[in-house]
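Inspection log for the structure reproduced underneath, given as structure tokens.
For this depiction, one protein chain was excluded, whereas all remaining protein chains were kept in their positions.
Naming follows writing order (A, B and C), and every chain is counted from residue 1.
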Amino acid sequence: MDKEKLRTVIEGGVFHAIIQFLILASAVVFVFESDSAVWGLEAYTTHFIVLDWLFFILFSAEYILRVYIEPRKRDFIFSFYGIIDLLAILPSLFLLPGFRVLRVLRFLRVFRIFKATRFILAVDRLASALRGIQQELLALVILSLMLVYLAACGIHYFERDVQPEDFGTIIDSMWWAVVTLTTVGYGDVYPETAGGKVFTALVTLVGVGLIAIPSGLLASALTEARVEREMEEEEKESTEGDTNSG
Amino acid sequence: MDKEKLRTVIEGGVFHAIIQFLILASAVVFVFESDSAVWGLEAYTTHFIVLDWLFFILFSAEYILRVYIEPRKRDFIFSFYGIIDLLAILPSLFLLPGFRVLRVLRFLRVFRIFKATRFILAVDRLASALRGIQQELLALVILSLMLVYLAACGIHYFERDVQPEDFGTIIDSMWWAVVTLTTVGYGDVYPETAGGKVFTALVTLVGVGLIAIPSGLLASALTEARVEREMEEEEKESTEGDTNSG
Amino acid sequence: MDKEKLRTVIEGGVFHAIIQFLILASAVVFVFESDSAVWGLEAYTTHFIVLDWLFFILFSAEYILRVYIEPRKRDFIFSFYGIIDLLAILPSLFLLPGFRVLRVLRFLRVFRIFKATRFILAVDRLASALRGIQQELLALVILSLMLVYLAACGIHYFERDVQPEDFGTIIDSMWWAVVTLTTVGYGDVYPETAGGKVFTALVTLVGVGLIAIPSGLLASALTEARVEREMEEEEKESTEGDTNSG
Partner (left out) sequence: MDKEKLRTVIEGGVFHAIIQFLILASAVVFVFESDSAVWGLEAYTTHFIVLDWLFFILFSAEYILRVYIEPRKRDFIFSFYGIIDLLAILPSLFLLPGFRVLRVLRFLRVFRIFKATRFILAVDRLASALRGIQQELLALVILSLMLVYLAACGIHYFERDVQPEDFGTIIDSMWWAVVTLTTVGYGDVYPETAGGKVFTALVTLVGVGLIAIPSGLLASALTEARVEREMEEEEKESTEGDTNSG
């Protein structure tokens, strides 16, 4: 079959719809297979394995086709989607007799869901905006980890004597720090001493401020990208105007 | 009565105020009717039904008037507000003897409240800004669902043995994923294993980042719309200036 | 004393510092007086009353001075700070013998703290930015109330049979709606049925989106104000440039 013709098919809507359906079906089967014991579906174990082999064959075929039509094969194989497509098929191989020990790694099939991001166009735009602020985001992640560390050390100091079970070590206190700074606040651990409560007030004030930063960063990055595009267009128009008037 | 005159009345402040009052009254009556059994108001059941017929008649009259004054009747009937206005009156019909089975659908009267959005001007502006980023928002919804799926699979893996009641199946674990990723954190389910806690820390870090994206998107979309308007005005002025100086 | 001289004193740093100290002291005394019974400070009741009369006299003097130096007295009296200043002194009058019944209204002294906003310059800038988006913010408040109403009706439908104590009426269910949509999530009430959990997932998705809107609005309003200022300055420069080159 002609490569160009094949590419048209693979980049066409019907092929996309089929792959999207397969990804969704594979996720649903994954859940059913995983929950089968609890729901009394053990009788269908073989069905799940057959279905998984089917997904393996179809996703493998898709992968081979994508590599085949790609002129720069190496680039595709080491691209984000190339690796995701490979990861989507490899874990099924652990069903083979020789890989019995690694069977638990079939769990990795869960990442098949990432194949779906290829079909959401806006994801690309979001990703490129996030790439523009990746240094700031990395800095925020490091600052967040530092804040978790400092918060855990602080609350450990205040609460270790009253609640040795939950705050007896700094490591244990980190769980409180994560749950509090993300404002999840399950309520399984919380300070009881006056000092611990005042410290929590200070730490959450900083934490809420830290959480506010990424959306501010993203907003300005997206706005900049748009204003730049806007200005380029304006400049182009203005240049054309100059040429015409010259 | 003259159509144009009627339109002036319908688009006037008095008519608006009456409809707004009816919407609010209808919501209040809905709550009282629903809660009547608990509050010992069963004696007033007939009053509630009479009131509901009254709302039915008045909203129907409003709907007929709106269709009547509209030159493009079809467009109005299938517009957002046309459908809302129809949905506001239909559920009351299930009180008729022939629809006894569907009586439970009278619950749909709750959506009458949406009629009120017509009178909030800023809602239009917000809606148009959100339309400008609808692809990104859709992508975020899909990514959020993917994150819920992955978080549920992960926490199920860590917690299923320790807390089979809450994390025994992936489906059950999704409840934890929703409550955690939205940072609601009721505290009815939370990880207890060290692995589950570390996994939660990672997942909430991503979740908090995901929650930050929509406000960033909206900010840049609103800013772009404003800057564009600004520039158009400037350009207009500048063109006028050129003409004057020529 | 000269009015102009007096104005210089009142708008000067020393006077500001004294008033700020009085506001803070008044808030601290308010807390101590209120908590005195629990802390066994009943012996100091008279001291608190004397202190309150002192604050009354000093804040009254400040109010009279401010009215005195103001050329447009009426405007000041009915301005935001004029009303706040009046509210700061009136509640103390309820200590007089004739007002014994209204003594509970002395609680209103708590609003004295608002006097402090006068001294925070950035509050003005924030307030003016918020005024620029007040229609949108009002729309958001109304939409939030609608969402609380719809969420309460929905969860009541799903949970009323299983948890009649907490979700037996729509009014009761609203408490859950508020706690969930603000992502506070105390954990005193939460859905237990599968339907209620799915409904919660949908409602919180919308709720988290709604919460994202105000910061987006504010960002774009602030940016617009800044870009406008920027452009005005540029235009001015450009006009000057044209004049120079002419």
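The rule is simple: a residue touches a chain if its C-beta (ideal position, glycine included) is under 8 Å from a C-beta of that chain, and two chains touch if they have at least 3 such contacts.
As the structure is a prediction and not an experimental result, all values here were calculated from the model.
Peer 1: With the missing chain put back, one of C:Val14, C:Ala43 or C:Ala122 would touch it. Which one?
Peer 2: Within the whole complex, the residue contacting the unshown chain is C:Ala122.
Peer 1: Which residue from B:Ser26, B:Ser144, B:Thr200 or B:Ser215 sits in contact with the chain not drawn here?
Peer 2: Going through B:Ser26, B:Ser144, B:Thr200 or B:Ser215 one by one, B:Ser215 is the residue touching the chain not shown.
Peer 1: Would you indicate which residue among B:Phe94, B:Tyr157 or B:Tyr186 is in contact with the undisplayed chain?
Peer 2: B:Tyr186
Peer 1: Pick out the residues on chain C that sit against the missing chain.
Peer 2: Those residues of chain C that touch the unshown chain are 27, 30-31, 34-35, 38-39, 107, 110-111, 113-114, 116-117, 120-123, 125-126, 137, 141, 144, 148, 174-175, 178-179, 182-188, 211, 214-223, 226-227, 230, 234.
Peer 1: With the missing chain put back, which residues of chain B would touch it? List them for me.
Peer 2: Chain B touches the chain not shown through residues 183-187, 212, 215-216, 219, 223.
Peer 1: Which parts of chain A are in contact with the chain that was left out?
Peer 2: 135-136, 138-140, 142-143, 146, 149-150, 153-154, 156-157, 168-171, 180, 183-187, 190, 197, 200-201, 204-205, 207-209, 212-213, 215-217, 219-220, 223-224, 227-228, 231
Quick note on the criterion: only the chains that are shown with their structure count from here on.
Peer 1: In terms of residue-numbered contact pairs, which of A-C or A-B coincides with B-C for over half of them?
Peer 2: A-B
Peer 1: Suppose you list every residue number at the chain A-chain B interface; are over half of them used by both chains (same) or under half (different)?
Peer 2: Homomeric contact, different residues on each side for the most part.
Peer 1: Averaging only over C-alpha atoms, locate the centres of chain A and chain B and give their separation in whole Å.
Peer 2: Here the centre of chain B sits 28 Å away from the centre of chain A.
Peer 1: As a quick test, compute the distance in whole Å between the mean CA positions of chain A and chain C.
Peer 2: The computed centroid separation for chain A versus chain C comes out at 39 Å.
Peer 1: Could you check chain A for residues that touch two or more other chains and list them?
Peer 2: 183, 185-187, 215-216, 219, 223
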